[in-house]
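Let me begin by presenting the structure, written as structure tokens, before commenting on it.
One protein chain is absent from this view; the other protein chains keep their places.
Per-chain numbering from 1; labels A, B, C, D, E, F and G assigned in written order.
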């Protein structure tokens, strides 16, 4: 059962990859094509169902791009 | 037998009494009448023969007023 | 109300309090030490703020902070100390904050000496900080006038959101005169300080105090706004006195202690049958150009006199704009001219004309 | 010798070395960072001294020390950083020490911005330190001229025992131009530095470097000696260029980047049938008053142009001394005027005349 | 469904101006979160210093003043003395605090000014393009130490917290970092404690935060975190330097 | 017959301008004697700071520069870097060094500048008429702390040597006093060692000397010595703070 | 060549706009002309737009700034929009039509799209888009000798990046090629 869901405020992402590096379940990656208005490549999720809502990604994100929700009670 | 002799460069004396306070044989005193050009009362010796040339007075003098000689070999 | 005898520096301290001063931040330097010494007692006794800063740089930045927080704050210093405050003063003008800066001048340059001087006219009127800014500078000539101006200066600073500097020489700081502390000052409508950074609970929205405008167009706009304000200051706050102008053959320009010496010289000259007028700038920035309109057109010349070597002279030349011959007499380095020297200076004026 | 392309700031660093610089002391600030960056490499590689100081205040005082020790030393900074150096500069002039100060101007006041500006004209020419002192200020308009002046500046500083400031705007520091590094400079006879504090083993007697004169009469005498020196500087080192003066209807006064823009504007104006001359002060202090003697008496007016809001204007008004109408055009805060704006400014000059 | 992490209300909506992966942003979040959690936003006045964080007056969701380079603690003192019941913090880089501003910081600490200093040590001058800071490491190449920092020429990296630990007026002082979620949680605890102590008027509080500067170090963001751990922490060990006592609620 | 004590050739013939009994004069003698005994006068450039000792450029019998208030260590750095083989010392009061000049002093120390600082701590601003110094004692009445120094308002007296002991670039650091002939002999040893270390290019050396200010303390000279011992030494204990090793002749 | 040519080069930070401009100024210097390069950064300190102005002149250069340029090299859409009206009559614009899909028309000015991203990617390195643009410009303007550019390139890249010279030369050549072909089509 899926546990977590993360959402991005993409326009503020700078593609620094800190979130990617710290996701314990390795579901984040940089989309080499998609860009935001500032010209940064943005981050995507491979399999949201694997997200454990640990918020490591969001904790590390310097730009407060990521919101993490625990959806176990949803 | 006298051991020490001290001489003063009176014009530089400021009458601070540090020498007086530190003479172990208590032979120094301030002359309440004699003044130098700057208006400071100066220091005199009661009995030079008692001087032991310890240079405590000169060591303490901030204005390098006092010269101490050891006259035992004189 | 009877007069009291007060030392200039102490009167400055007391007048500042009468003007509503909430906090003083300063650093010791001769010949203004009695200002902080007086206030270190008075402010604490009256539950106001006195801080001896670790340096002049720190002091002016404490002023910057507290002024930003909406309080009436001041600092005082002397020549090299004011030099160190120049960056801070530039910031304060840039961020449009009100404050009072008292400068008690001594001889320079460098460590110089501690005797009275007026050689910091440039320092006061032309800044030394960076950018297109102005400080409102008043130069009273008596302790009474110093008190009156200091009392008013917080209002002026608040009104324009700009620092006011009161510039005196060390003699005015060190001497004592009979003064009346209770002369009333002009009432002004002062808008609320809704821009102050005193915590969002005290106002709506977020307040920010800053002099940074990274976009040059915005920075230029900000500067143009400041210039418009300065134009208002020029219009409203230019102050001067014209004495004995009607039948003057010569006109002397002098401020502060120098103008008092000149006043005495005018009497001597009158006895000698030489009619001399006096323009006394009270505000140095804005410099009272319009005073020069009162000069009779047939005078023989203008003599600029300073306890410095020709700094106000720039402003005199600009105000005169080529109309009359201009001469100069000055002493410097802490030398205070005698009345007789001014008399002689007028007598040999023809030789010293600046073309 | 072929030309090379160099960035202004790097050229300043290299030219200083070519001028004999022994030591650099500075603190980072935009837009002059390439000067210390360049020298941090060059000086160490050539066994000279480079120190990044903890602040601008420390840097100018390191300069004071090393200059007192008889070496050729420099610092560089930008607007707020120069403000912090004012006390030190006043000391250096008071102690009569030679050094080079490079000021690369950005927008102000306060933190302001980092784009090119000329709003530190007062800061450079009127000091902000205390006392009756002057710094010799040169304001080149091209990187080539910057190099030539910097190379000469240590000689000038040594000759007069006075700081020389080279004042450029950030554009001159940041841009690149083709330059010839090997233009010869004027040879001067330089007296030995027998006053330097380099240890008594190197000279007879005790050398003392100080700006303190506690006796006001001695301090005044010292100031009068300085003034006599400044008179010499005025006589010998005033520099300017007059362009297209003979048949001019108007004359523009401009320095640095602004004068280059004006040069281009003159061409456009000529095409439009308006003959305009240019006075380009190269030395800002001493300001080239005599250039104004070359102005044809029948011109319609003088337009002072600056990348600031009327600072050089003071000197223009003094030099003009009421002779011609004076107008002003300026941009500030980092805005660089276009050639076309200068053209328009001349066209509407009549409206903007300063009386 | 519960929000486990979202942007702090302690920060405004403005996009941060820091470079990608710069941990200044993480520190910002922590300060914002602490102020929100302590309910202090309406009371707080922050002081933005000169450095990359100069624009932080656009980011912290409270009243802000921008201070001249190095003078944040003097500005903070000025404010705190007239508004003793407000919360005042400075946010300063290592160039700002340890180089040009060391005097103002030491004296605020020595007077025991009741303010909080957020000291972001990234061993370099970020904003001006990577010049040597007093905290730069031996051997570290910067734009003004092109041959690396050399002990004989530049001295050792200055240890600010070690020095401040000797100052009586300091009520709380800890060195932390933000290179991992765990470190970030510790850093947050430290920052919170500092603000709490200020609420209790205990004196000067400072948190030194080792932070990255990927751009001027010339190291990718993720690798910067490792570089910091491997090179900076040995020189600037994480440590509680001073704590005048437990927080009493 | 032998001269056992006479005015040092390290001092000029000018009469000192210090007040009667002020121990600045004793410190002057010691510096002069050390320079003479080490044969350093011809190599030395002294830096007079702003304070009562501002006129010391008239007293030390070597080349001298007078520095702006607080900037003696910057001036010294400037000189030392271009004349690395000369001997450079500064002579600074507590206002000059510990207040306005703390940044310059710390950074000279941190760079390990090979200079010697003679730091005369008299817990007051002497020259300007007895204002509070950062080293003034709790309870001490001065012209700017008329109710005495108050911890909550002014903070504790700053302990400069304790702070500098944490700085790597410091090669030698000792606190001494000059209240008795014995203390004076110790003080001289310390000063001599500092200059010797400088000769050996070991780095920054400083001797803090507790000194009296009879006039501004309002205490007679002889009693001032006792006051110093009773009140200052407990706060500023005499101590060797740092010594990088024996002197090798 | 005219007595003086004003060139504006504009794009995002990181696209190599500044370096392309510097190479032109170096080339001018190397051919004993007067070269001037002046940078202009947007208000955003990092990640914003950047442009530079280059002047190549036979005479000494007066104003370092110009309202209108003879030539504009626009690396992205915002730059094109911002500066296209500031090109002199008879001048030309080269723009990066890899990133700009819109076609623009400016009266009296020749507007040529060059797909520099695509060409660079073909060469295997997005980094060299500035060299592609430079090549296109050199071909279109005929302002400098080929040998000059090669010399300058070697100098600018220096020892540390000497291995990059070849790739850069290739990119320049690819840019030139594109224009040469364009010419043919137009002809």
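The working rule: a contact is a pair of C-beta atoms (placed from the backbone, for glycine too) under 8 Å apart; a residue touches a chain by one contact, two chains touch by 3 or more.
Computed from a predicted structure; not experimentally measured.
*Asks:* May I ask which residue of C:55, C:130 or C:257 touches the chain that does not appear here?
*Replies:* The missing chain is touched by C:257.
*Asks:* For a quick check of understanding: of D:4, D:181 or D:214, which residue touches the chain that isn't displayed?
*Replies:* D:214
*Asks:* From the list C:175, C:224, C:245 or C:274, pick the residue that touches the absent chain.
*Replies:* C:175
*Asks:* What is the set of subunit C residues that contact the non-displayed chain in the whole complex?
*Replies:* Interface residues of subunit C facing the absent chain: 2-5, 142, 171, 174-178, 257, 260-261, 263-265, 267, 336, 338-340.
Following the convention adopted for this analysis, only the chains that are shown with their structure count from here on.
*Asks:* Could you pull out the chain whose C-alpha mean position is farthest off from that of subunit G?
*Replies:* Most distant chain from subunit G: B.
*Asks:* Quick one: subunit B and subunit G, Cα centre-to-centre, how many Å?
*Replies:* The computed centroid separation for subunit B versus subunit G comes out at 88 Å.
*Asks:* Quick check: how many Å separate the C-alpha centres of subunit A and subunit F?
*Replies:* 60
*Asks:* At least two partner chains per residue is the criterion; list those residues in subunit G.
*Replies:* Residues 44-45, 47 of subunit G touch two or more partner chains.
*Asks:* Of all residues in subunit C, which are in touch with two or more distinct other chains?
*Replies:* As it turns out, subunit C has residues touching two or more other chains at 54-55, 57, 80, 87, 91, 95, 110-111, 210-212, 214-216, 218.
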